[in-house]
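Worksheet for the structure shown next.
A single protein chain has been omitted from the complex, and every remaining protein chain is retained in its original position.
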Amino acid sequence: MFRKVVVQNLEKKIGNRIIISDVNLKVNSGDLLVITGPNGAGKTTLLRLIAGLIRKSNGEVLLDDKSYIPAISDLSRQIGYLGHRPMIYTGLTAYENLSFFGKMYQIENKSRIESLLSKVGLYFYRHHLVDTFSRGMMQRLGLARTLLHDPTLILYDEPFTGLDPEGQGLFRTTVRELQEAGKIQILTTHNPDYLQGLLICEVKLNLGQVIEVIQRSC
Amino acid sequence: MLKKIFWIYGKDLREEFKALHNLLLMVVFALLLVFVFSLSINVSPTASQKIYPVYLWVIFLFTSTIGLSYSLDKERDQDALDALLLATGEWYSIFFGKFLTNLTLLCLVEIVVVPVYLIFLDFRGTLNIQILFLNLLLGSIGLTLVGTLLHAINLQMNGRQILLPILYFPIVIPLLIAVSQSLGIALGNSGNLQLWLSLMIIYDLIFTIIPLTIFDFVMEV
Partner (left out) sequence: MKWINRILLICLLFCMVGCLYLIFGYAPVEKTMGVVQKIFYFHLSSAWIGFFAFFVVFISGVAYLYTRGERWELMALASAEIGFVYTTIVLITGSLWARSIWNTWWSWDPRLTTTFVLWFIYLAYILLQGLRGKVENRARLAAVYGIIAFINVPMVFFSIRWWRAIHPVVITGTGFGLPGGMLDTLLFCLLTFSILYLYLLNLRYQGLKLVREIDELKETVNNIRRRI
């Protein structure tokens, strides 16, 4: 468990191209940080950098003053990441997916998996192959997978893609609950309107640089 | 770490046997190759004993090349690899889990293909089962270790499928020579068995150590 995430002078170059330049952020427990910006602003890259899925060129990502340098380490296991795609196996059923990831996190717990599945509205489809799922259903399963191991830091990359209004409502409720539970959440979106009724800290990103930081409620 | 390897392996097998698609494709492909090769090489029985071991391993090489693509592509399909990576916290278990899956598939193909092949070969000599078994096992381990590693490289490059054999074949040449020679011995050719077996073992060991030291560099994104 850690209580804050600090990003210091984070920079990412690919070849000679600067993707992220000199980003400084601080997120406390219970905060919801929303990264907005046009296409190609570097939102996803920033999120993946924080998750440790790509190597940074310069700067630091600190989880409670602990540097997160070897991108992948034991600290990774306290991070939940919902990517652009839901990061699940299409050849397995919904239940098998969660049970596999549960094993990897050493929390194989049938009742937890089932309650998560019913929470995201997939309980009746739990033994169906993910191949047969629609985009929105996969996204819901992805959300369940992200929250499965009760992570401290949760990252969402464009979580609203493919979700119906009901799913969006479900997502908002979940985020609020997690906020109350003191989790650290970071989310990217190009449209913050989806986050109605949530207290957020918005970071506007363009061309890899932070332009503006606003504290507001949607 | 061992537990994680087996969990990943178990997950893969479950996914594999649910559809059987991949395995079936590999077996059909290998059988077709057996057919085409036996049809096209029409040589005298004495010469065939020298040629056939080589072709059998060429068939396995081709089959493993097409079989490999699936197991890691599955991980990439919905970006599940990233989630798996965050969950394991390291790469090695993923590599060896994938290795075991690929190895199992290749061995299953071999179980089907080898008898068929011997029938087509019209093999009448005495078959040294022990050597055959050792040969298939050591050879498949080597092929799969190298194949999994190079496929991972190709995957990280967003390379096309055609690149894999180009990377793969030059590296497996020593193994290919060793396995076809020792298979020849199992089929009754003369030769220095000890030499080829030790070459195979050394090759397998080297390509177990290389991923252990280098796979971090391959997969970091």
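Note that the chains are named A and B in the order they appear, and that numbering of residues resets to 1 at the start of each chain.
Simple rule for what comes next: contacts are C-beta pairs under 8 Å (C-beta built on N, C-alpha and C of every residue); 3 or more make two chains touch, one makes a residue touch a chain.
Here the structure is a predicted model, which is why all the values come from computation and not from measurement.
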{"item": "Among B:33, B:61, B:153 or B:197, residue touching the chain not depicted", "value": "B:153"}
{"item": "Contact residue for the chain not shown (choose from B:113, B:141, B:178 or B:197)", "value": "B:178"}
{"item": "For chain B, the residues touching the chain missing from this view", "value": "149-150, 153, 156-159, 163, 166-167, 169-171, 173-174, 177-178, 181, 191-192, 195-196, 199, 202-203, 206, 210, 214, 217-218, 220-221"}
{"item": "Missing-partner contacts on chain A, residue numbers", "value": "14-18, 207"}
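Everything below uses one rule, namely that only the chains that are shown with their structure count from here on.
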{"item": "Cα-centroid distance, chain A relative to chain B, in whole angstrom", "value": "38"}
{"item": "List of chain B residues in touch with chain A within their complex", "value": "4, 7, 11, 14-16, 18-19, 74, 77-91, 220-221"}
{"item": "Residue ranges of chain A in contact with chain B within the complex", "value": "48, 51-55, 71-77, 79, 81, 83-92, 96, 100-101, 103-105, 129, 138, 145, 149"}
